[in-house]
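Here the complex is missing one protein chain, while the rest keep their positions.
Then we have chain A:
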Amino acid sequence: MKRTSNILIVAALATGAFLAACNKGEHNRKPGRIYVPDMYESRAYEFYSARLAGLKPVDGTVKRGELLPYHLKEADTAQANLVKNPLTITADDLKEGERLFNIYCGICHGTALDGNGPLYKGGDGPYSAAPANLIAGAKSGYSEGRLFHVMTYGYNMMGSYASQLDRAQRWKVAAYIKSKQPGAAQPAAAAAPAADSTTAK
């Protein structure tokens, strides 16, 4: 019987090793190992590298093809009212403005621009301040320049969107909002293209 027990022991050991190898767990808190890491970590300056992450560009830098900087300060609202949109807005721009609005603004101001987005939900959502109604009331009279100013600096509870939308994008959104407000000359832009994760839901 000695032979049988020998076999049993070997079988048990094999099973144990097999299980240990398989049981890797569903999610790993550790990233795992890298072979020859010198081709993994960049020697050049990269966006997320510890050396360079979070640095701002030199003051006064203007990206290629970008609109020139906006010089009004946050308190200059009276002047902001008079600023004209430097872009010539086409129907495509309005469509792009709508897409951007639905992504960045619609979450609070609502895709209908009525100040009732999914985060507020008529007071039931997690956001406790009522977002501005952009098509009725005081805010519906804002000029494009003022809308741009608010997007750039924020206003009351709203924060600045300058880090998410570049200047041209902000002007497009301002033009789109203006086109939806009472007294707008342009016809309403067509509906946004098919819903995927790059357009609004």
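Methods note: a residue touches a chain if its C-beta (ideal position, glycine included) is under 8 Å from a C-beta of that chain, and two chains touch if they have at least 3 such contacts; residues count from 1.
Convention: contacts and distances are computed from a predicted model.
*Asks:* What name does the UniProt record list for the absent chain among "Sulfite reductase", "Alpha-E domain-containing protein", "Carbohydrate ABC transporter membrane protein 1 (CUT1 family)" or "Cytochrome c7"?
*Replies:* "Cytochrome c7"
*Asks:* Consider the whole complex, including the chain that is not shown, and state which of A:67, A:87 or A:119 touches that chain.
*Replies:* That would be A:119, which touches the missing chain.
*Asks:* Which residue from A:104, A:148 or A:171 sits in contact with the chain not drawn here?
*Replies:* In the full complex, the listed residue that touches the missing chain is A:104.
*Asks:* Quickly run down the residues of chain A that touch the omitted chain.
*Replies:* With respect to the unshown chain, the touching residues of chain A are 3-4, 7-8, 11, 14-15, 18-19, 21-22, 26-35, 39-44, 46-48, 53-54, 102-104, 107-108, 115, 118-119, 122-123, 125-132, 137-138, 154, 156-161, 163-166, 196-198, 200-201.
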